[in-house]
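Let me begin by presenting the structure, written as structure tokens, before commenting on it.
Note that one protein chain of the assembly has been removed; the remaining protein chains are unaltered in position.
After this line comes chain A, so read on.
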Amino acid sequence: MSSMRGLVQFIADLRNARARELEEKRINKELANIRQKFKDGGLNGYHKKKYVCKLLYIYILGWDVDFGHLEAVSLISASKYSEKQIGYLAVTLFLNENHDLLHLVVNSIKKDLMDNNELFNCLALHAIANVGGREMGEALNTDVHRLLISPTSKSFVKKKAALTLLRLYRKYPGIVQETWAERIISLMDDSDIGVCLSVTSLVLALVQDNPELYKGCYVKAAFRLKKVVVDDDYTQDYLYYKIPCPWLQVKLLRLLQYYPPSDDGNVQNMIRETLQKTIDLSSDMPKNTQQNNAQNAILFEAINLAIHIGTETGIMVQIIVRLGRFIQSRETNVRYLGLEAMAHLAAKSDSLEPIKKHQNTIIASLRDRDISVKRKALDLLYSMCDSTNAGVIVGELLKYLPNADYAIREEMVLKIAILTEKYATEYQWYVDNSLRLISMAGEHVSDEVWQRVIQITTNNEELQVYAAQTILGLVKGPQCHETLVKIGGYLLGEFGHLIADNPGCSPIEQFMALQSKFNGCSSATRAIILSAFVKFVNLFPEIKPQLVQVFEIYSHTLDSELQQRACEYLALVSMPTDDLLRTVCDEMPPFPERTSALLSRLHQKAAATSDKRTWVIGGKDANLDSANFDLKLNTSLKRSFTNSNGTPLTANGSSSALVADLAGLQINGSGLSTTTPALKPTNLASAEHLSPDWQIGFNRLLIRNEGVLYEDVQIQIGLRSEFRGPKGIVILYFTNKSSYAYGSFTTTINNPSRNDLSYTTQNIPDPNIEPDSQVQQMMIFEAVNVFTEPPTMRVSYLAGALQAVTLQLPVTLHKFMEPAELSADDFFKRWKQIGGAPREAQRVFGLQGTGRKIDAAKTRRVVEGFRWGVLDNVDANSKNWVGASVLHTLQGGKFGCLLRLEPNFETSMYRLTIRATDENVPPVIAKSMEERLAQGFFPQEVINGR
């Protein structure tokens, strides 16, 4: 740009301008000049660029540039890169997503997206990522997606496309189509670190809204992490101060926190290994600041993941030791993050004991020099509070409150109020601390806090006397904060009569106390006091003259609200009978149970800032799942030390403002609130998406233990299996038949019988398969109980485009049977014992297709393939087959199964009867046998005939 002399001169002029007025003068002169040039028109590209650069510079200095935008954006359709680049810079700086000029540039941007020049693609992507909104997204999302997935896209285009898509998704989620999910996840295997990083960022956002659809990313993330951390599988240029790609590690560790811990033992192991290695690596603190930073960034994220998973006691012990050291670190950043991680631990952990060991250090952190650290200490103290240490923590917080920074006082007050209420076991403690809090915090007390005190007192009879007594004492004091006067007004009005016989608490003294504060208070407080006075009329007729006098004075006040109250109250007390007065001033009913306004307020604060977090500040109870979360906020108004009896509800105008405020509160939720997707996401690995021709291999392997499960021109999938008792080992062999390498090879198992059939994968196949080479995957299945649906598997890989097949695995119930030998007598005895329905399934069926016949020898092979011990010479009719078998399951135990198969060779029909000791078994076996037998033809012929 320095080749533009005019611009360089201009910048130099501005730098030489020593005073702001001189700068302004120079800028105005230039603006006038540029305005004129644009008006005259006929500028060539170079000059246009020069003037736009000047405008941009003026804009960057913080001056408003309100013209020339059109000229600026018109540069993006220039053919010269330098002009185009400035044009795009102007678009990203001058325009925003609602700017009218955007309509004009959409077509130019589209053209650049489709251009063969990758640099143009990048400029366009960058512009979209800066200014794209829903409209632009809908116009351009397919182009962006194409750049992301196209095998011809360069890495530097792909990574920008990924983040552009992320931006568009944030603006309008509908922009990312569901069918893209698998393809996007597959990009996490990209060998380019930048692509992997960008795609992971994109996936991180996507999983938050739709974890089910993107769950394939979990294994990928775990696998990639392990490769980098444990296997040291990275190239040298990924190293940042000796740490392999810390950014990617942090993102992957974060991604894993969005899913519940995996139930696959193999994946668990990978993660455990990774975490352990990370912790080991960080045991010595490097001297270099950058390296130290990067290492800690990873470590803290790893700690968060470990806390999230939570089960690894070994790792947790190490982590707690480490955190204990961190919070005393000399480095401020480390103290800060250590406290934050501990708050996370307190939020998730079952036991607070390990944290309590550090209680003194944490309390000391409240007095840290640094406000950021203080905040974290406050969060942690709030989270780690339980009934045993509440006294100490609340005491310390109260002690610290007067010296606390203004910025955190309100939050402190809220938190103290919540803790005081939550862990109050003695009413005196609750009242003392609440009132002390309010008198100390003064201005920083939000309305919810003092209103809550009133609610609690009203709903708990044991509190009332003590509370009324205490508040009266405070109101009498010379320096009483207005908030206390509000509470005093309400409490004395309601419960003043309970203490009227105590020394110093006579009606007239109560009246004088409130009256003395009257003039110093705001209108709202005066209204509360007036209401208290009308209640006094009812409670203490002996001071009625004084009260009436107050009403009379205030019926002439200029404040219309107070005047109206005074007039109404005056009318009320001047009535011939006091029936109405008594009804109106009846004792307030207990407040209905509802969410603590305090928690709502705290969480409203949090909800605004920390949505999408995986945990919230607070103890474990605040972090149960999101469904329970709202309920949990509903801490009862009634404390454990209470049993108040309900009185009938009467409308009472005296505290209208208060009641309305409370009723209007609602929780909008927790940091955990999730948008539930309206539609169930498509699961491509499920049986609904089976690929054509899946049956051929499946049928073949139904009655064998090894063979080819699937084959096409690109891939062959072979299978070997062995079943023993309720256990089965299945090994799949995937062979690349093409002459080029496949990337992002992924297998996803879908197990519809999750409760009855369990599996663990023993390894994750390598995502890259070279030509003519093979990867394998081993799985162990266990029949827990009788299951109906066999698992399915999605196999996907990148061969240019994404290729995928979904297959049913031949892991069916009968695989877990073992043939049995029975004598004829035994067979019939058991046959009769079991009896007919419901423990019998019978099917009569013919062969499908024409010209197929029943073949005795082959039928026998099928029967044996279905794991029956064929019993010869048992059935009277020698053509029939009878068989016996034992089905093994882990929880259900063993089931005896009996078979009778009667062929009719003339009509090509079978009659199949199966009996078993459990009624769930026969239909499942009968169904799969019928499907198999009805084909008539047998494996070899099927293959040959293909």
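One rule holds for everything that comes next: contacts are C-beta pairs under 8 Å (C-beta built on N, C-alpha and C of every residue); 3 or more make two chains touch, one makes a residue touch a chain; residues count from 1.
The definition used in the following text is that contacts and distances are computed from a predicted model.
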item	value
Name of the absent chain as recorded in UniProt (options "BBSome complex member BBS1", "Sigma-adaptin 3A", "Large ribosomal subunit protein uL29m" or "Pre-rRNA-processing protein RIX1")	"Sigma-adaptin 3A"
Candidate in contact with the missing chain, chosen from A:V8, A:L22 or A:L70	A:V8
Selected residue (touches chain absent from view) among A:R35, A:R146 or A:R170	A:R170
Sole residue of A:K159, A:R565 or A:R915 that reaches the chain not shown, by the stated touch rule	A:K159
Residue of A:I109, A:L125 or A:I703 in touch with the missing chain, whole complex considered	A:L125
Omitted-chain contact residue, chosen from A:L113, A:C217 or A:V250	A:V250
For chain A, the residues touching the chain missing from this view	1-5, 8-9, 11-12, 15, 46, 53, 56-57, 60-62, 64, 80-83, 85-86, 89, 92, 96-98, 119, 125-126, 128-130, 132, 156, 159-160, 163-164, 166-167, 170, 193-194, 197-198, 201-202, 204, 237-238, 240, 245-247, 250, 254, 290, 293-294, 296-297, 300-301, 332-333, 335-337, 369-373, 375, 407, 608-613
